[in-house]
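Report on the structure given below.
Every protein chain but one is kept in place in this view of the complex.
Up next, chain A:
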Amino acid sequence: MGEFEVHRVRFFGLVPAGVRCLACQPRGGRLALARTDGAVEVYNFAANYFQEKVIPGHEARSVEALCWAAGDRLFGAGLSGHITEYDLALLCVACSVDGCGGPIWSMAANSSGTQLAIGCEDGSVKLFQVVPGGIQFERNLDRRKGRILCLSWHPSDTHIAAGSIDFLRVFDVCSGQTLQRIMVNYHVLKVRRECIVWSIAFLSSGTVITSDSFGRVQFWDWQRGTLLESHTVSTSAVLSLAVSEKEDSIIVGTSTGATYQFQLLPVKMGSLEKRWVRTKPFQHHTHDVRAVAHSSTALISGGLDAQLVIRPLMEKMQKKGYDAALRKFTFPHRRLVSCARKARLLLFQFSQHLELWRLGSTDETGKDGEVLPLCRMPEHLVQLKSKGPEHIYCSCVSPCGGWVAYSTASRFHLYRVQYEGDGVSIKKVPKVPKLLLPAYQLQFSSDSGSLFVASARGSVHVLQLLEPGGCKHLHTFRPPSGSPEAVYLLASSADGHWLAAVGGDWAIHVYDLKCFKHHCTVPTYSCAVTALAIHPVTNNLVIAYSDQQLFEFSIPEKQYTAWSRMVQNCGLHRVWLERDSPITHITFNPKNPSHILLHDIYMFCVLDKSLPLPDNSALLMNQSTLKQLPETARQRQLHAFKICKKFQPLLFADLLDENCLVMVERPIMDIKTQLPLPIQQKKFGT
């Protein structure tokens, strides 16, 4: 694997925001997720649950409910009282309509996706018509006192069930009248405590399922207003509930971090009598599970501990494989760290500010595994706060460390950073060119002479950076056939000749920077690109896809390289393909051209193209066994993948020079200490 001096960076204080709500696209392969900071993310099931799109949050725009309507239109509503439609191509807010009922707690779309119902603070349920280009207020349903915390449409679209504090109501959509009002706290205690119906679901059979703050999941017959079944699953509140499309399984999430599955099972073999039975408990979260979703093959839950957990249902799986793995996502699938290699600086991107750090240094050397004492401590140089309520989309620091750029939804900022001894001066570059905003990705050229700005509709702007602090717009690349989607990944070659850009349609375009023209398009692959990079020596484009496939594309020859064809013929190792987190960064070692350095959250890998690929019978992660073997045996056991799992979770890894690596870790325990205390639970034996 080779020996490296490693900067083990643990001062990136990122705390991901908690998951607030989830929405599965009906009959679709996408999952929308909203975080407590207002960010909305879209995960693609087909692309191995890759986090495809991210719409950064906004201070004033909290999201309390998300829903898909009219096919693939995504709507959100929040305590600001507005209903927001998101533009998933431009990754920004398309339009926003005031609900006129105070803060909105809940929103649901009917099964055909033509109508939206919202539940407001003032106790009203309002219907909106989904029209092309926006939504239109239709009418109010019967208004009573008490905020509407949850809503559910009957699959036939004729009735709406709404949960409030202490009761639930069923509305007739046509007349707008309340048909049934059911008190839910009736059976509890002598002392009357208010019972909050946190979540509700309306089944086609007429059963209404509620989950409440007493830890109960209750099944009601709405017409008679009677309780059919009651299951106490927790001593604390049951916050969320989701029903499968076939209505034979539900998942509930509790405030203790546990989720439970209920299944509708026949009481006896062959009999028609069925009963809801609590079957599987899962404890993946440590904090409130605020949102759950039930896809056809998996139970999905998101909690305030910022984790998104996808737990596949084994009985729905045809074979053991990639889909059958439990996945937990805590960190975004894109990098938030950029590195100035020459200046040894790291730029950390937070939701509303940036931090620039200088790495520490040592003048000692040691053996493998030794921790070297620092002669200079890492130094926090600059903190850049973004102005306004918008969150940062992307950021970058130039390789020389002299430039820092970031973009929010409406503004683009470029700074000139100058280092005088120990002091740092930072100056905003005035008069940046007016660009099509926001920028989705920023990339400096390796000589720090120009900045590439990924923009909407597949376009990439090239800005020339001028000394002592200015810039000018040089050119805008557009894909020859045009594209509605935004570019989300960029890679430039070390010689400043080539630029590769990936858009939301997963097409990779290569542009010639010398003559400012489109060079070629990499053959389209059916999966999302998670990382790409251009080799500094050979100008080969290395591409990692979300299904863990690796391709190498020769830009000058406009075709896949022989090694890439060989990889496709032989196939990658089974264990490699079953990994559940995407590769987020690729880099190279200029001194060792056959090496490709890549990493995901859980591992760092040096891919040596000169060595044979492992076959499925070989051990993929063999570094520790190799160490114990004698030299001759070791030579025989060597294969291309040299994997190191020492650094976890790994947010960023890069090669500073030929034998110096920087690894940015964010231990989960450090995040846990930043979160509020979870609900106190007695653990046996403590």
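FYI, contacts are C-beta pairs under 8 Å (C-beta built on N, C-alpha and C of every residue); 3 or more make two chains touch, one makes a residue touch a chain; residues count from 1.
Here is the rule we go by: contacts and distances are computed from a predicted model.
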**Request:** Pick, from "SAC3/GANP/THP3 conserved domain-containing protein", "Transporter", "Anaphase-promoting complex subunit 5" or "WDR75 protein", the protein name that UniProt gives for the chain of this complex that is not shown.
**Result:** "WDR75 protein"
**Asked** Who touches the missing chain here, A:Gly13, A:Gly29, A:Gly71 or A:Pro281?
**Response** A:Pro281
**Candidate in contact with the missing chain, chosen from A:Gly13, A:Pro266 or A:Gly366** = A:Pro266
**Prompt:** List the chain A residues touching the unshown chain?
**Reply:** 215, 231-235, 263, 265-269, 277-281, 315, 684-685
